[in-house]
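Here the complex is missing one protein chain, while the rest keep their positions.
Chain naming follows the written order as A and B, and within any one chain the residues start at number 1.
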Amino acid sequence: MLVLQSIILGIPQGALYGLMGFGIALIFRSVGTMNFAHGNAGMVCVFVAFSVFTATGSIILSILCGIIVGFLLGVIIDKALMGPIKHLSHAGMLMITLGLLMIFEGAAQLIWGTDYQQFPELLRGEPLIMRLGENKLIMPLNDLLITAVAVAVSIIIALYLKYAKLGIATRARAQDPIGAKVVGIDTNMVDSLVWGIGISISVLVGILIAPKTYIHPGMMGNMQIYGFTAGVLGGFESLFGAIAGGLILGILEKLVGAYISPDYQLSIVLIIIIIMLAVKPSGLFGKKSSGRV
Amino acid sequence: MKKFVYLAVIGLVLGLLFISESFMLMIFSSIIIFGIAALGLNILNGYTGQVSIGHGAFVAVGAYVTSVMSMNFHTPFILNILVVIVCAGLLGFLIGLPALRLKGFYLAIATMAFGVAIQQLFAAIHIFGGHGGLYGIPRLIKSEFGMYLFNLGFFILMYFIADVITSSPVGLKYRMVRDSETASKAYGIKLSSVKLNAFVVSAIYGGIAGALYAHTITYISPADFGLGLSINLLSMIIIGGMATLEGGLIGSVIITGLPFLFSRTKVPMSIIIGALIIIFVLFFPRGLSYGLKMAFLKYLQMPLVWFRKLRARRAKRDGDWVEVNGKKIFYTSRGEGKPIVMLHGNLGCGLWYSRVMDLPGYRTIALDMVNFGRSDRIKDSEMSSYALYLRGFIEKLGFKDVFLVAHSLGGAVAMEMAFDAPELVSRLLLIDPCPIDGLHTPEEHYPFLELYKSNPRMLKKSLLAIAPHIGDMKFLNSLTDNAYLMNRDSFIAHPRGLDKVNLTERAKSFKKPVLVVAGAEDILINREMAEATADALGGSVLILENIGHSLMVEDPDLFKEVLLNFDE
Partner (left out) sequence: MLQVEDLKVNYGHIKAVKGISFYLKKGEIVSILGANGAGKTSTLFGLGGIVKREGSVFFKEENIPSSASVKSAKMGLILCPENRRVFPELLVEENLRMGSFARGEFKERLAFVYELFSKLKERRTQTAGSLSGGEQQMLAVGRSLMSDPELLMLDEPSLGLAPVIVDELFRVLVKLKDKMTILLVEQNALKALKISDRAYVLQNGNIVHSGTSAELLADESVKKAYLGM
């Protein structure tokens, strides 16, 4: 029964990890940059949402503002920094995004301080109670919402990438930049768009976890690591691998917590990742033996 | 060996200066300790090219192992450090294994995951004090100054070892693996063992740094060794300089020292560090170490340049002045008889011929061309302009049928003038001349030429290279002094000008006797170039063994013999 319980509890958490990994994989696949500042870029925008919330008291407005600012931030990162340095080596780009990670963290400290700020849950009310044999399983409504939002966003973006003209263009650009140019796709514009969408997703994840973790400059640190982990598990080569990887990760984490100790959750998960990377870098669902390295 | 003495002396002096301020000494200790860790990371990242953003883990291992051992079992430090080395090395080996298959971003993710995993493990295990960490770790030496000296000693030792490793064949393998894995494989290098080696060595450095940290600061917690520390270490080598020994220390001075500078302002350190990382990666990828070295080479010796110029101007040189087109030209003249005009090369002056001026039956004239030595400056540094002034000079002295001797760059000037006014020239002796179709200087040499302007030591070395058998160092010194009298712009303009020389067509109409002499050990003008020049001029070639680029300063007697033979 513990297994089933872990699975059910792991899903909302895993959906968030998946979403985080999805954003990272989207940027990585399309533009070729592994964004180590992904979490913190989202964190800064969650703070913006928080400021809007304190000023207006409207949750919807604050979330919208946060996501829009996230999109703009992504576009700015691409236009001002990453776009002009596409020729740089992977190590160089890695260091640049690490620099961004530090800058965002510092900026948040400077503007909003290091205190923990509260953000309301999106959905309150009677938790869902499930009976599993003699155990009762309590599932807060907010967790259900998180799962629903994560699934919905993934599906929307999937549909966009599959059917929208710009969505297909995004995939085309990732597969062959020169081919994309000759058919008249503005690859710079597509790149900016991808950055914008990617960072917006990170903001969304941040807003969804904010009621639990509170808002503070370090709130997305672990989430980003989980996002990478989800990407590694599912394979960065397929976008939905990251979602699946995230779900597996969420469940795995709960299983480790239940059977070993919650203290070791993160460490064990991370060690699994390292082994995973060494054994099958393309991820559980990857086709090729090694991807875009 | 010198640099270790310097390091020790500077470290000691700094320590003594602040001996009463234990806070400053503690900062110095921290700088040194993180300098060791950064040095280790540089071996892995800078020298071997394997990105790691989990290096904090090794520092953590060092700190925790020594703390737990000395707090719970009161073991001596020497034993602790051995255990730390073993543990850190083992851990480096463990993360090195999966890392063998990974590159770039994936390696970064793996090392990051590793770093965080280790940090979380320490936080989770009871004996390590959990999230709260460990307090009251015993200090090895009571006084802060003593502790500082202890750390300094360790740093110098580790620096020395890194120096030995990186300059050994192993270090060469590191760099080969970094520069091209495919090429290294072709050379029979086992990639996996080299990479593992680098991981282990760099992990041990981290571990030792951690052990020193624990005993110096006496309080550790998992938060000290997280992703933040790993990024800080990386930023140290980015800012200090990748693949340099001193880079880690320079970076550590900035990254470890900066927070204390900014402690009064509210600007968070991470903004500054992040901005520095980006700025350095984009604009100064070689780091401060390279910048400091260049600044040292460029500016620190400037007073010496002034001194040498002054000495060159003051030195006694008998001679006269002739005015051509409003510019004064300096020359020395010796003896009476048939006139011989001698032209020096780039960076030269009439002094280069001072050992061969006594030729019975001849009037020898060695001039400083315009832009050189004591003669006036002109605006450009073109060979054709020099040729015009040379022609004016010969006409002013009222010579006809001059025997023209020219060296190197002077060769190009002499040819140019001889083709313009063949009636003034009776014969041409060219000593290792600029080839008839120009002398190409590779673009990558120009930065060095730029350095010659301000670094007498390098200039002197390069003059020695073109006159390897000069023997008399005093003479070389005075030639170097005089080289600095040359127009500063010409340092770069001359090689550019020589690149453009192309006289092959015009040489066809020149019918006077020509001899091209070249030293077999000349590093600028080889046998083929000399032969091509002689061919174009319809002259003959003489190749001299055991002579470099500059016959007249290397073997004056042989020069005279060659000259007299040619004139017969």
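The rule is simple: contacts are C-beta pairs under 8 Å (C-beta built on N, C-alpha and C of every residue); 3 or more make two chains touch, one makes a residue touch a chain.
None of these values were measured; they are calculated from a predicted model.
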{"item": "Visible contact partners (per top-of-document touch definition) of the missing chain", "value": "A"}
{"item": "Given A:A41, A:I185 or A:I199, the one touching the chain that is not displayed", "value": "A:I185"}
{"item": "Of A:Q118, A:N135 or A:Q175, the one touching the omitted chain in the full complex", "value": "A:Q175"}
{"item": "Touching residues (missing chain, whole complex) on subunit A", "value": "165, 168-169, 171-172, 175-176, 178-186"}
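In the analysis below, only the chains that are shown with their structure count from here on.
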{"item": "Of all residues in subunit B, those that touch subunit A in their complex", "value": "49, 51, 53, 95, 97-106, 108-110, 112-114, 116-118, 120-121, 123-124, 227, 231, 234-235, 238, 266-278, 281-282, 285"}
{"item": "Subunit B-touching residues of subunit A, taken from the complex the two chains share", "value": "28, 34, 36, 81, 85, 88, 90-92, 94-96, 98-107, 109-110, 221-222, 225, 228-229, 232, 261, 263-264, 266-267, 270-271, 273-275, 277-278, 281, 293"}
